[in-house]
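See below for the structure under consideration.
Only one protein chain is missing from this complex, and each of the others stays in its spot.
By letter and in written order, the chains are A and B; residue numbering begins at 1 in each of them.
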Amino acid sequence: MDYAAVVAVEIFYAVAVLVLISAGLAVIFGMMRVINLAHGEFLTLGGYAAIVSNKAGVNIYVSMLVMAPLAAALFGFLVERLIIRWLYGRLINTMLATWGLSLAMMGGFTMIFGNTTTGIATPIAGFTYGRYQLSGYNLFVIFMAIAVAVGLYLMLKTTRAGLIARGAMQNTEMTSAFGYNPSRVYLITFVAGSALAGLAGGVMAPLVGLNPASGANYIAKSFITVIAGGASIVSGALTSAGIFGVISQTVTLLSTPAVGEIALLVVAIILLRLLPTGITGKFFKGRI
Amino acid sequence: MFTRDILWPAVIGLVLMFLLPLVTDAYTLTVLTAYAMLALSLGFIWGFAGILCFGQAAFFGLGAYAFAIASINIGTPWLPFFIAILVPALFAAVFGAVLFYGRLSDVYLAVVTLVMTLILFKFMNSSAGDGYKLGTARLGGYNGIPGFETLTVPWDSSEYLYDTSLYYFAFLLLIVVYICLRLLLRQPFGRALVGIRENELRAELMGYDIRLLKTIAFSIGAAIAGLAGCIYANWAEIVTPALFSLGQSAEIIIWVIVGGAGTLMGPLIGAALLGYTKFLLGQQSLIDNTFILGMILVLAVLLLPNGIFPAVVSIVKRVAAKFSTGRSPRSRAASRRSKLPNKTGHQADGSNRRGSTQSSAQSSAQSSAQGKSHNHRDDDGAAPIDRGQ
Partner (left out) sequence: MRNVEVEVRGLTMQFGGVRALDQVNFALARRELRCLIGPNGAGKSTFFKCLAGLLEPTSGEIMIRGENTTGWLPHRIARLGVGIKTQVPSVMNGLTVRENIWLAAKRNSTVAEANRMASSIAARVLIDDVLNEQVETLAHGKRQLVELAIVLAGRPWLVLLDEPAAGLTAIEVDRMIDVIRDINTDAALIIVEHDMHFVRRIAKQVTVFHQGRVLIDEDVDQVMSNPDVRDVYLGKQL
C-alpha cells in the first residue's frame, strides 16, 4: 500500500516535470508556431540565475520564482528582437537559428561559469511515509506544475490578454485587423514563454547539478511533449506529459532511468508517426 | 558530360589532394575529409531531395560503430568496411520508409530524426557493462569501443592504412563519391529528386512515387554518412557515443548551411573551412568553440540563407555578366514573390488533404507567412535551389 502511494507520487512527479519544462515551449509553439530549440538553454539560464542570486544572498524562493523567470524573460526579449522576429513564418529556419542560439548559449555558459557542475540545496526537507522516504521538494514541483497549468488556462480563458493571444493563435491577420499589432503580440508571447522556461529552470535547479550542457537533458523531453501535444497549449501539453510521464517513470521503475528515457523517446516517435498533427490535432481540435 | 562531371572533378580533386598536405598535416586532413564526406551526405539529401535531417550524425555514428563492432568480431577490416556502409543504409531505408510513407511534413521529419539521434546517443551512453555485447564486442557505454582492427592495404594485411596513406585513401573515396553523386543527379532518378524538392505535389501528379524516391535518397545519404563514420573510426581508432550527439548533428547542418545547400561543392567547402577553423580555435581557450559555432549558425540563417558558396558564385557571375555583353543576371526577387502564394495555395488548403500530413501548424505558418511576406527576405533557406555546382 505504501509502495503504491510512493509509485503514484513518483509518476505524478514525472508528469509534473514534463509539464513544467514544456510549458514555456508550448506557449511559444502554440501561439507563434515557433519551435525554440534553445529552450533547454533558457531553462539552464533560469537555473543559473537562481543559483547565482541565491549564492549572492537572495532568498531561495525569490531566486527560483522571481529572479530565474526575470533573467530568462529579459534574455527572451533580446532574442525575439534580434533573431526570431526576422524569421516568422519560416519554421525550419527558426529551428535552425535557435539551434545555433542553443550552441552559442552553451558556449557562453562555459565561458562564464566554467565547465563544471554547480547546484544549490533543496529548500524542503524529505519526510518518511510508512517505510519509504519521500522528497518534499518533489511535492513542491508537482504543486508548481499544477499552478502553471491552471494559471495558463485561466489566463488564456478569462483575461483580455488571453483573448487576444487566442485570437492570434487562430488568425494573425484578424488580430491586426482588430487593431492589435501582431509583432507586439509575438514579442509578449515569446517573453512570456521565456519567463516560464526560466521559472521551470529555477524550480528544477535544486534537483539537478547544473552544467553548461544541462539544456540537452531538457530539450528532447520538452520538445516532444509539445510537438506530440499538438497545437492546443494547455490540453496538449497536459495529455502528452501525462502519457510520456507515466510511460517513462514506469519503465524507469522497472529497469533503469536511461531505459526509461529511451522508452519515452521511442513512444514519442511512434506517436508522431501515428498522429502527425499531435494528440490535440486529433482529439481536442481548436481548444486551448 | 564526361568532361564536366568526371574529368574536371577528378583532376581538380587529385590536384587538391596533393596540394593540401602543404597546408597542414595528414592527420588533420584525414578527419577533415571525413567531415567533408559527412557534409556531402546531408548536402545531397537536403539540397537535392529537400529532406532536412536533423540527425545525420546518427548514420555517421552507426557507420563508425558498425565498423568497430564488425572489425572486432570478424578480425579483418575489409568486410567491416562494407558493413559500415550497409548498416546505416539499411537502417535509413527502414526508418525512412516509416517516415515518408507516413508523409510526415518537414518539421516533423526534423523532430523525429533529432529524437532518433538522441535515442541512439542515450542508448550507447548507457551501454556499459557486460550485458551489452554484440558478438565479442562490448559496447562500452560512455567510454566507447577502442582497440579494433583498422583498415589495411588490401594486398598486404600487415600494412595498415595510417596517417598519410589513410588520408589519400579517404580523399580518393571522397572524389569517387562526389563524382558518383554528380552522375546520379544527371540520371532521371536524380532529376526526379530535384523535382520533388521543387514541388512535391507536382511530382506526385506527374506520377512519381515520392515516398519511394525519398526513402531511397535518404538511404543513399545514410550510406555516405556511414562511409564517413568508417573513415572517422579508422582515424580516431576509437568510437564513442559523442558521434551521435546533438552537437555533432548541428555541426553537419552548419557546414551545409554555411557552404550552401543546393550544391554539392558547397557542403564540402563548408565542412573543410569550418572543420579547420574549429581545429585552429581548439588551440586557444579565450572563446569557447561551441559559442562560435552557434553564432555562425545563427548568423548564417539570418544573413546568408543560401550559403557562402552560392553567394560567391552569384557575385562571380554578376561580375562576369558585366564584362560580357548581353544578358544581365535575372532578378529573382520579382519571381519569388509569386512563388510564395503558390506554395501556400496547395498547402494551406491541405488541412483536409488526405495523406498529406501538412500539420495545421504548417499550414497556419504558411498563411501567416503570406500575410507578413513583406517582413521577410524573399528567400527561404529551407528550400534551396540548384545554383550550379
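The rule is short, and it goes like this: a contact is a pair of C-beta atoms (placed from the backbone, for glycine too) under 8 Å apart; a residue touches a chain by one contact, two chains touch by 3 or more.
Here the structure is a predicted model, which is why all the values come from computation and not from measurement.
Undergrad: Among the chains present, which touch the one that was left out?
TA: The omitted chain makes contact with B across the full complex.
Undergrad: Among B:A64, B:V107, B:L120 or B:A203, choose the residue that contacts the chain missing from this document, as touch is defined above.
TA: Residue touching the chain left out of view: B:A203.
Undergrad: One chain isn't shown here. Among B:I6, B:L134, B:I175 or B:V194, which residue touches it?
TA: Missing-chain contact among the listed residues: B:V194.
Undergrad: State which residues belonging to chain B touch the missing partner chain.
TA: Touching the chain left out of view, chain B contributes residues 188, 191-192, 194-195, 197-199, 201-210, 330, 332, 334-336, 338-339, 341-342, 345-346, 352-355, 385-386.
The definition used in the following text is that only the chains that are shown with their structure count from here on.
Undergrad: What's the distance between the Cα centroids of chain A and chain B, rounded to whole Å?
TA: 31
Undergrad: In the complex, go through chain A and note every residue touching chain B.
TA: It is residues 29, 33, 35, 83, 86-93, 95-97, 99-108, 110-111, 172-173, 182, 216, 219-220, 223-224, 227, 231, 256, 258-259, 261-262, 265-266, 268-269, 272-273, 276-278, 281 of chain A that touch chain B.
Undergrad: For the complex, give me every residue of chain B touching chain A.
TA: 52, 54, 98-99, 102-108, 110-112, 114-116, 118-119, 122-123, 125-126, 246-247, 250, 253-254, 257, 287-302, 305, 357, 359-362, 364-373, 375-376, 380-382
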